[in-house]
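Notes follow the structure.
One chain of protein is taken out of this complex; the other chains stay put.
On to subunit A.
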Amino acid sequence: MKKVELIVTLKPQVLDTQGEALNRAVHELDHDEINNIRVGKVLYFDIDETDDAKIDENVRQLSEKLFTNTVIETYSYKVLEEVSQ
């Protein structure tokens, strides 16, 4: 069993209204050094697999079917650690 961290972000060309609002708020807090905020989502889940190829196949399949909308989003994932059963 492995723990997976899946990060979902809007494609660069897709307007991120949350990011823009945060960017304005941060500037109002006098942090002009911060820019280009983009807001994404992170999903954590356990997967009952140990084979890396199998994990890759399952994660990609579900990411494209449900976890993301590939019209507007991209994703990346990391296998974090072995989960003790």
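Here is the rule we use: contacts are C-beta pairs under 8 Å (C-beta built on N, C-alpha and C of every residue); 3 or more make two chains touch, one makes a residue touch a chain; residues count from 1.
Keep in mind that, in the parts below, contacts and distances are computed from a predicted model.
Participant: Assuming one chain is omitted from the figure, identify its UniProt name from "ABC transporter permease subunit", "Outer membrane lipoprotein-sorting protein", "ATP-binding cassette domain-containing protein" or "Phosphoribosylformylglycinamidine synthase subunit PurQ".
Facilitator: "Phosphoribosylformylglycinamidine synthase subunit PurQ"
Participant: Of A:Met1, A:Val14 or A:Ile34, which residue touches the hidden chain?
Facilitator: Touching the chain that is not displayed is residue A:Val14.
Participant: What is the set of subunit A residues that contact the non-displayed chain in the whole complex?
Facilitator: Listed in rising order, the touching residues are 10, 13-15, 17-18, 20-21, 41, 65-67, 69, 71-72.
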